[in-house]
Each structure stands twice: as C-alpha cells, then as structure tokens.
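Encoded as structure tokens, the structure appears first; notes follow it.
A protein chain is absent from this complex, but the other protein chains hold their places.
The first chain written gets the first letter, and so on, giving A, B and C; residue counts start at 1 in each chain.
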Amino acid sequence: MDYSNQIRDIAAKLFAEGKIDVFVGYRMSGFDDNQVPVVITDPKETSVLVFTEKSVFNLTNYLKADHTRNKRVGLVVKGCDSRSLNLLLTESQVKRDKLYIIGVACEGVVDDKGNKMQNCMECFIPDAVVYDEMLGKLQGKKDYIVNADITELATKGLVERREYFEEIFENCIRCNACRHSCPLCYCAKCCIDQETSTLYNGTNTSSSAFHALMTWSLHLAGRCVDCRNCEKACPSHLPLHLLHKQNEKVIYENFQNHLAGVEEGDRGAFYKYSLKDPDDFIM
Amino acid sequence: MEALLVPSLAKVDRIIQETPDVRTYRLKFKDEALMEKFTWEPGQFVEFSLLGSGECTFCISSSATRKGYFDCSIKKAGVVTADIHLNIEEGDEVGIRGPYGNWFPVEEIKGRNLLFVGGGIGLAPLRSLIQYCIDHRTDYKDFTILYGARTSADLCYKEEIEEWKKNTSIKVVLTIDKAEDNWKENVGVVPKILEEVVKPEIANTKVITCGPPIMIKYTLQSLDRLGFSPEHVITTLEMKMQCGLGKCGRCNIGSTYICKDGPVFTYAQLKALPDEF
Amino acid sequence: MSFSTFVTDKAGLQKLYEAIISKHETYAPVEKFGKYDYKKVSSLKECDPDSPIAMTMSVKPLFFPRSSKIMKYESNSAGTSVSETEDDHLAVPRVILGVKHCDARGLQVLEAVNKWDYIDSDFQKRRANTVIFSTRCDKADTHCFCTSLDYDVENLDATDVALVNGIGGKLYIQARTEKGENFLKENLEKQSAVGSQQSAMDDIKKQYEAFAASFRLKMDYKDVNEKMSKRFNSPAFEEASRNCVSCNTCAFICPTCHCFKISDVKIKDTGVRYKSYDSCNNVYFTLEAGGHNPRPAKYRRWRQRSMHKFVFYKERFGVNLCVGCGHCAISCPVNISIFDVVNHVASTPVVL
Partner (left out) sequence: MEAESKDKIVSIEKPELIAPPDWKPVIMGILCNWCSYAGSDLTGTSRTQYPPNIRIIRVPCSSRVDPWFIIKALQTTADGVLISGCHPGDCHYISGNYYARRRFLVTKELLKMVGFHGHRVQFSWVSAAEGAKFAQVVKKVTDDVVKLGPLHLYKKENFNR
C-alpha cells in the first residue's frame, strides 16, 4: 500500500487550482521509518507527503485545530478516519463543502514494531466511506468481529477483571492525552475539566482516572470508530481500546448491529431507539 | 512545600456590596495572635480560598496602617468567585495565605505628587496605597485620584470616595463611560479624561495605575503622549496564579515570575518583558 | 574530594542489588503494559533496573508526586478546621535503582526552582534521603541529546552511584557523591576499591567515548541558547507547533516540568486539597476568570514551553531546564521533538 505519488499529485493540483488552503497528510518523521502528520499551507511543500502502511495517526483530529478551522482543507482518510469524519460532518463540526477528502482503500496499518495493528485485523470497513477521490481497490464491507481481548476478558471472573482494570486506572497519569488526541472529543471545555466538577479536578488518583476514563468512554459510546489515536498518545501505554470495544460490542449485539459513522447522517447509537431494544435487565 | 500551601482560617467580619458584582469582604484571622502579627505593604496579594471550591488570588484592598482587619474586594467573574459570592456570609470562615508579591515603592515615591488612575475593580490595589498615603499624608505632596467605571453603578468604594472628596488635600476626578441622568461628574473613558480634564503636572509626579487590560493599554499610551517617562509610571499586573510562591510556573512571563517579582511593575520594566499581553 | 570506584561483574551487581532490596526501602522500574514506572519493590525479579530509556517514565514522581495532598479540612456546626496531612512517605531513607542519567540530572535542575525564595523543604528532604543508583547508557536512543547540553554527562554528580559497563563483562561502580560513597562502603564490604587504577579509568573513559559517538542528535548548545534568546518573536514557532495536538503528554512525562495546579476535592463538608501536575500546553493554563488569556494560540504556548526550557530558566537560575532525555518526543503522538523545534527556531532570521 503506497499512494505517496498519487497524494502528492492531488495535493499539488488542489493547491494549483486554488481549491484548498491547507492540506493535512503524512510525512516521514526524518529519524526513523515512522511517519508523522504534516499540515501544509505552502504548495511547494507537497513533495514531503507520503502514504504507506505506516500512516497511522487519524488526521481528522486536526480538523478541530486553529490551522484548519474555517479554511478549505484537503486531507487523507483511511476507513476508520473516514468514519470519524462522517460523525464530525453529522455533528456539524466541519462543513462538507470546505473539505476535499482523499479516501484510501486501506489494507491495514502497522505499529512501531511493524506488526499489523489489532484494530486493522478486526477492521470491518477498510474503505473510506466518505470521499471526493478514491485511491486503491475497494474491498467492501467485512464481518464484524468481537475484539479478541474483550472475548478473553469476558471469560474471566469478577475479581480478576476488577484487578486488571484497577491496574489500568492506577497506571493512568491523568495527562488527558487520550482525550486531546481523539478526533471526536471536540468540546471546547470537557465536562470533567470543569472547575465545578470537584470529583475529578485534575488530581492523579485511581479514583479520578476511573472517573475521567469511564465518563470519556461512555460519552464516546456508539461514536468511537476505533482509530486508536488515544492508545498511540497514551504515555503509559494503557489498553484504552478495551473500554471502547466493550461498548461497541454491547451496542452491536443489542441495537440492530449499529456501527458508528458508517452511514451518512447517523449520529450514533444513543441518538435513536427501537421498540425492540432489550428490556429484560430492567425490573 | 505542601506546608507552605496550607491556608490559615479567617473569619468574614463584614460584607460590603460595592457594585452589583463586586463585594468587599472584611476579614480577620481566627487566631488573634496571627492577626496581630499579620502585616503587609500596599499592593501585595493573598491567596483566598473557599474551602471545597478552590483558591483565587486577590490583592489586599486596605492598608496595614488600619489595624485589626484586612479587606479583599472580589468581582464575580469565574467559578470560584461566583461560589464566593453565592456561599459566603458574614461569620463564615475562609482560608487565607499570604501576603505575597512585591509592593508599591512607598519609600521611593515619598515627597512626590501622586496621580492615581484606576478603572473598575482596578481601584482595589490602589485603595490600599491611597489609604496608606492618607495615613502618611505629610510624606507626600499633591494627591490626584482619577477613577472611572462603565456606569455610575459600577463605581466601587462609593462611601470612601465621598470621604476623599471631603478631604481638601485630595483632588478626586470621577468619570463614567456613557452619560447618565443625575450624573454631575465627567463623562468619557479614562485616558480621554486624563488628557483633557486632569492635565497632570509632569515634573515630580508618579503615576500609579490599575484597571482592565484595555484601559491600561490606552492609559499608558496617553501617559506617553503627556510626556511621562516610563520609570515614573507604576502599574500592577494581572495574571493567573495558583501558588504565589514562585513555584507553579503559571505566572511566568519570560524569566520573570509575576507572583514574586511583581505584581507591581513600572512601565519601564513592563516594556522589557517579552510581549505576552 | 575523590570518590572510590569498585569493579565487579554482572553476577556481583545482581548480588548487590538483592542485598540493597532486602535491607533498604527500594524503588525500581517495574513493567506494566510495556512501560516501566518506578515503584516500590520487594525482590529483584519484579523489576528491571536496566529498562530501556524509551520505555521508562521519569523518576520525578518519586520526588514531586503527580498528586499530593496539601491539607484536609472539615467543617461542622462548631466551625471549620484545617489539618495538614499525614507523614510524607517519600521522605524516608530509600534507594532508587535504575535511574537514567538524564532523569537524575533533572532532579538537580529542579533543585534551583525549589530552592529560591520560598524553600520547598519536602523536595529537599526527599532528595537528601534518597540514594540514586544510575547506569550510564551504552547507546543513545533516537531522541536523546543529553551530551549536547550544558552539563557534564561523563562525570555527572546528580547521581550518587554510577554504574558503567566495561569491556569483557566488567562492571564499574563509581561513587559520585559523599552520600554514595558512604552507602557503598556500608553495602560493599567484600570488594576493594580499584582506586585510581589507570586501566579501569581508561575503560570507563572508552565506554563514554563510544556512548558519546552513538548520538544521532547533536547541537551547539551555547549557540542555540544565544540565538533562541533573540528569537522570541520568530514566526518559526508557529510552523514548528502546527502539528501539535495539545495533548499535554510532554509536560506530564518530562523530568523537569514543574508546573502544578491546586484543586479541591470534596464530599459534603469534608475535603482534601491537592497539588497536581499541570501543563503549559493546556489552553486553560493561563486563562483568567475575567476571560483574558495571555497565551490563547498554540504557538504561544509552544513558545513558552521551548523558551522556558532553553532560555528563561537559564536566565533565571543559571542551568538549562531541558536535560535532553527525549521522553517528550518518544511519548508525543505526533513525534514532535523539542530538539527539532529549538534548532528550527534558532536557524531562522531574527525578528524584532
């Protein structure tokens, strides 16, 4: 999977035609074979753009930054990125006519060590769902697979699970990197950061980590697209996907196979209902 | 470190509603020995905490020459100040740490004419100095107080201003931004009144100014125009602070810590700071 | 004063470590989710004192905790009472194994800000009661640049005991401070000091030379410092910070960042006041209640961060705040390195 040349050409063309002000893509990090995002405003810089299986970061995160707000933006999206973009469009955070989207039929990205990422192995929509231009051969939808870690955890006992998650919350250093790197966390001021939220208040205890991470994951339930930006940003390498994948699994199994960001105009599982939703857990 | 951050308890003796959103809290330490010992210079600040809500930085708005109490004037602006306005009643206890920061150069300005330029809640730190200077009246020459606010209702310390007006050795000039019925004083923004009405004498005069950032900006410009040299203009800065001890790094501008090296700066010192305002 | 050097091998070091762990309160890097953090250990098996630098958190939280209690308060009908919290569990005599050289230097740098004016006695006490064991790295990591800065990595005196890998499985144990010297004397009865044996010193020097040659990143510190101080208004900060997602990770894992915030946590009428980390990359860091914010834009916050690390702190306290550990670049989700930022800014023309 190498679309570097095509993306360079498209970006150069877009700048030449005056269709965009900013282009968000990837470039080589310059010190190893990993890639970092790049925000280009100068047409001459388009030659640095690359796209390979090392293009991991979800670029839709940059749509909430100062550099791209109210500007015409061109950007590259993979399958999962396009789903978050879809949600941002639905939630009126970005305007479709200000974007030029280069969709990619993604064959999966790899982590630092060169192994295919877990979310790519379980990916069910590898092709971008919203795009102006498509690169690569469409692969079509695949079957939804329940996350392997969740399946494994579900077999464990209550106390065992409690111990495992306690470790996660204890190792959290409350830097909020997960939230800031999440493309769908765009609130101007997060509810758990409010000064009135005396429970959290930025302290670093397992209690405040529990509070912040649980609230965060529940506010993203039915919206999370599993791009793993949060895990990439986490300095403690916490398996944050567990919280999201658990919610995703429950939502998929109980709410008519709902998957976030797949259909245009879908606001997420919690913004609609069905009379047939499970009721047996309620007295 | 943590021991330095523990506040002492003080009792709210009196609450004075200055304007719709400014209240003055008259405080006394619960520990009387501490109240005896507690002294400060005009321009210094304290960390005022409403336990359970948070800590805020306020300047002491009364002078140490008036013993037995100290005042903090608090404007309702953020979460903690709103809580303070909502929850604190006379007799309640709050936490106080301090005093911190530097102060107005009371020795250096001796024997000079003083011009105070204040806007809105910015009169609070000036009030501390004005009270100090009134109590040491013989050390200083002419007194002029120029004070402006958006409306007449927003003028703080109304009773005290009346007292100052009665004092023949003090010239008080009041102004509001827009004309109102029954308003007999000046109308116009502070810098305009400064140039058109006050017309201060430049020689041997020190200007002490405090107010909202926008007022400070234009006042400094008009003082420049009037011909004041930057060394003779003194102002106090506003910056978010949390520890007051020069540790938490919040008030850091360049290599200056506002909480230790400030909050009182001359205009000349301000000009040397990196342009962060 | 000269300090002694001992020679041993891997097995000898293991034995020394085990003896230390059994006798003293010991902290060492413990792996969890692929990242090492310093925790209290009771056996050598739990920890890995040779943890890779890229995978290890800094040692700072053992001296400046991520969250510490300032006080407790309680209010009832009789009035309010404020009480200081219980004893400081970090100020007891202890040993920390496997500290990286850069992290140890970070503690030395932090001493300057903790000592000026109001003295942070807790920090001093924790430092005084701690013996730091530190292994000199054999090879620099991708983002390391400690040798380019204003301190002597070779003879670093921020660590009490330094370990150096020699040729042929030899291991040199060097005391670097009086505290370290005394500690070694107590705990290393059998070995005798090699003193100033020339071959040992040569070996140690050779190791350093090989280490210093392995750096990818090198810069002329004096030049960069001087140039940075004139480039406060450089537009290069804007370019350099464009990628940043303002996630604050860099500040939380930095061995020298020391900004904190004070916040209250309450239940009904009782509560605790905490001091916890904060980051200058956060929009709300300088936001005042009145709505005025001196640093609303991302590049302004980046400017504060990089200038503070490379210029302001040096101006004020005489030491460079950045210690060149590369933790920030490793943890950054978009791999921004402060090394690249300052060098980029220093290379641009002066703007007034």
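Everything that follows uses one rule, which is that a contact is a pair of C-beta atoms (placed from the backbone, for glycine too) under 8 Å apart; a residue touches a chain by one contact, two chains touch by 3 or more.
No experiment lies behind these values; they were computed from the predicted model shown.
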item: Selected residue (touches chain absent from view) among C:92, C:167 or C:267; value: C:267
item: Sole contact to the chain not displayed, among C:26, C:51 or C:67; value: C:67
item: Sites on chain A contacted by the missing partner chain, in the whole complex; value: 150, 153-154, 158-159, 161-166, 169-170, 191, 199, 204-208, 210-211, 214-215, 217-219, 221-222, 242-243, 246-247, 250-251, 254-255, 269-271, 273-275, 277-279, 281-283
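In this section, only the chains that are shown with their structure count from here on.
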item: Chain whose average C-alpha position is farthest from chain C's own; value: B
item: Cα-centroid distance, chain A relative to chain C, in whole angstrom; value: 32
item: Centroid distance [mean C-alpha coordinates] between chain C and chain B, Å; value: 40
item: Per-residue overlap in chain C, given as positions that touch at least 2 other chains; value: 261, 263-264, 266, 271, 278
item: Where chain B touches two or more other chains, by residue; value: 52-54, 78-80
item: Complex interface listing, chain B residues touching chain C; value: 1-9, 30, 49, 51-56, 75, 77-81, 93, 95, 212-213, 238-240, 242-243, 245-250, 252-255, 260, 274-277
item: Residue ranges of chain C touching chain B (in the complex, touch as defined); value: 68-71, 73, 75, 79-80, 82, 84-85, 113-114, 116-118, 120-123, 232-233, 258-264, 266, 271, 273, 275, 278, 280, 285-292, 294-295, 300, 304, 307-308, 311-313, 315-316
item: Touch list for chain C against partner chain A, complex; value: 32-35, 37, 57, 65-67, 142-143, 216, 242-243, 245-249, 251-253, 261, 263-266, 271, 274, 276-279, 284, 297-298, 331, 333-337, 340
